[in-house]
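The complex appears here minus one protein chain, its other protein chains still in place.
Each chain gets a letter, A and B, in the order it is written, and its residues are counted from 1.
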Amino acid sequence: MMGPLIPQGIITGEWDFVIALLLGIAFGFILEASGFSSSRNIAGVFYGYNFVVLRVFLTAVLVAMIGLLYFDYMGWIEMDLVYVLPTYLRSMVVGSFIMGLGFVLGGFCPGTSYTAIAIGKIDALVFTGGLFLGIFLFSEAFPWISGFYYSDNLGNVTVNEVLGISNELFTFILVVMGLVAFWGTWLIEKRVRKTNKHYKFE
Amino acid sequence: MSADKTMRQGPRYINPYFGGVLLGLLLLLTMFITGRGLGASGAVKSAVVTTMDKISPVHAEHNIYYSKFLSSNHSPMFNWLVFESLGIFFGGLLSGALYGRLKKPRIEHSPKISGKTRLWAAGIGGVLFGVGSQFGRGCSSGAALSGTASFSFGGFLVMMLLFGTGYVLAYFFKKLWI
Partner (left out) sequence: MNRNYLYLTMLMLALAGGLFVLPERNNEQGTLPEELMWDIVQPTRYATTDQVARMIIEKDPTIELIDVRPFDEYTDFSLPGAVNIPLDSIVNENYQDYLGIQDMNAVFFSDDDIKADQAWVIARRMGYDNIYVMRGGLNCWVETIIRPEKPDETASRQEFEKYILRKGASMYFVGGAKMDENTGSKKTNVAVKRKKKAAVAEGGC
């Protein structure tokens, strides 16, 4: 059996949403159990007192990348059918800046805010309300910004098409960078926590 | 790490690397099954589109952004990401209940700011995240996490710039957190 299953019609329509729900539950569980339901845990990544975001996020990316490459090698997944997010250069750069600012201010990202609502965080509820409002404002303003939104379309390009390095090399570089970051941030965190006594987990 | 035993008075979290490996495997499984990664902001987008379609169908149809996601044969809420996000909520609920973090509604904030300030910051942060995620074709899970893992250049770009911006701006918002 070769993946991906749904695009090839191996799993059909009716199961689609059941699977979505189950995968979502697993996603939410992992996020909450890792401590992503607390905005102060998340924001810690920017101030050096808690690097849980970096650890979980980067480990997940690395594991998934390595796994995907091995799956591809074993012929378990058809890489051509795996969705590659399209790149709209300018729009994405601006979007990232805006999200970055929103991240420092709000301390959540959409996925983590849902889990935080689940355990009773009012600030997460407000954050999600903000999300709703933000998307609403964007949609209303869309006629004026659609030109920008669609500009610089590079298509569904992958890293190796743009940077010219193989997926394997790219993964290896990220793994090395990630491991350095894991060890480095461990030292930083230890030092910051020594001087900063008033921060406690949740 | 025995050094930070004293920090662990609060609720216990799973080891972040363990969580990361689990999340990575889940992402891999998701890609194996669906051919695309996980996401979160798409559900809110569906909610916005649905709301607008309910309030003013004509307006929604005329706006080229809403109409992109409108279809005549089913509601925009009948969407993969909506069900997945519902799952995220229940997954969080399950984990919170299991680890004893499920409590009465509360606002978590730094002792240096009031709850009201925190709510304002969270709300504005949410608005910005909402706008940004539309420009960026996805949020930190859809674009940065899933995008990078599927070797999308755009996903990688979003990941680096999102966190990069956070670091650059963190200094100005220090009071909000510590």
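Everything that follows uses one rule, which is that a residue touches a chain if its C-beta (ideal position, glycine included) is under 8 Å from a C-beta of that chain, and two chains touch if they have at least 3 such contacts.
This structure is a prediction, so every number in the text was calculated from the model and none was measured.
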Out of A:L85, A:V159 or A:V192, the sole contact with the unshown chain comes from A:L85
Residue of A:A43, A:I66, A:V159 or A:V192 in touch with the missing chain, whole complex considered
A:I66
What residues on chain A make contact with the chain left out of this view?
7, 62, 66, 69-70, 72-75, 80-81, 83-86, 110, 155-156, 168-169, 171-172, 175-176, 178-179, 182-183
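Heads up, the rule we're going with is that only the chains that are shown with their structure count from here on.
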Using CA atom averages as chain centres, what separation in Å is found between chain A and chain B?
8
